[in-house]
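After this line comes subunit A, so read on.
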Amino acid sequence: MIDFADVAMRLFENMYYLVSVILFVIGFHTMLTHSNLIKKVIGMNIMDTAIFLFFVSTGYVQGGVAPIIEPGVEQAYINPLPTALILTGIVVAVSVTAFALSLVVKIYEHYGTLDAEEIMRIRSTES
Partner candidate 1 sequence: MMATILDMLLLLFLIVCAISVARTRDLLSAIIIFAAYSLIMAVVWQQLEAPDIAITEAAIGAGVTSLLLIATISKTRREE
Partner candidate 2 sequence: MGETTTSFLPVFVTLFPMLMTLAIYYVQKESAKLRNKLSVITSIITFIAVAAMYPQIIRGDILVFELFEIIPEMGFVGTFRVDILSFCLALISSFVWMLATIYSIDYMSHEHAQNRYYPTLIFTLGACLGIFVAGDFFTLFIFFELMSVISYVLVVHEETEEALKAGYKYIIMTIIGGLALLLGVINTFELAGTVSLEHTGMITTASGLAFATFIAYIIGFGMKAGMFPLHVWLPDAHPVAPAPASALLSGIMLKTGAYGLFRVFFNVFNVEFLQETNWIFVVTVLAVITILLGSAVAITQYDLKRRLAYSSIGQMGYVLLGMSLFTEAAILGAIFHIFSHAFMKGCLFICAGAIIVKTGKRDVRELGGIGIKMPVTMIAFTTASLAMIGIPPLNGFLSKWNLALGALDGGAPFYVVVLLISSLMNGLYYLPIIINAFFGEEVLHQEIKADDVPFKMLLSIVVLAVCCLIFGVSPINLPFDLSRMATDLLIGGGI
């Protein structure tokens, strides 16, 4: 028998993980089911930030501070590695977004719509 109180407690403790997972699913949902292309791009961004949040949370240490060293001061720092990685990740995400948006602009120019299903219909009627 699963101890629901315990599970709830664990979930509360791992609140950041929980929220990032929920955001991931929301982003995933937006990306896959919305037919609007810009919404898809936003959904992708939400999904990415969710993953980033998850990743950075893994490096958090209770009572630690940001890893900017003040020489001579002894204190606990958080794990700097995930932060550094996600810094890279954010830039990658924005690059993908930019490229995707340039595609969106061109799609709109060609098809006159931003609706994925509409585009499918146009393509199927033509061919």
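Selection rule: all candidates are chains of the complex that A comes from, given by their letters.
Assume a residue touches a chain if its C-beta (ideal position, glycine included) is under 8 Å from a C-beta of that chain, and two chains touch if they have at least 3 such contacts; residues count from 1.
Keep in mind it's a predicted model, so treat the numbers as computed, not measured.
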Looking at this complex, which candidate touches subunit A: 1 or 2? 1
What does subunit A use to touch candidate 1 in their complex? 15-16, 19, 22-23, 26-27, 29-30, 34, 36, 38-39, 41-43, 45-46, 49, 52-53, 56-57, 59-60, 64-66, 68, 78, 83-84, 86-87, 90-91, 94, 97-98, 101, 104-105, 108, 114-115
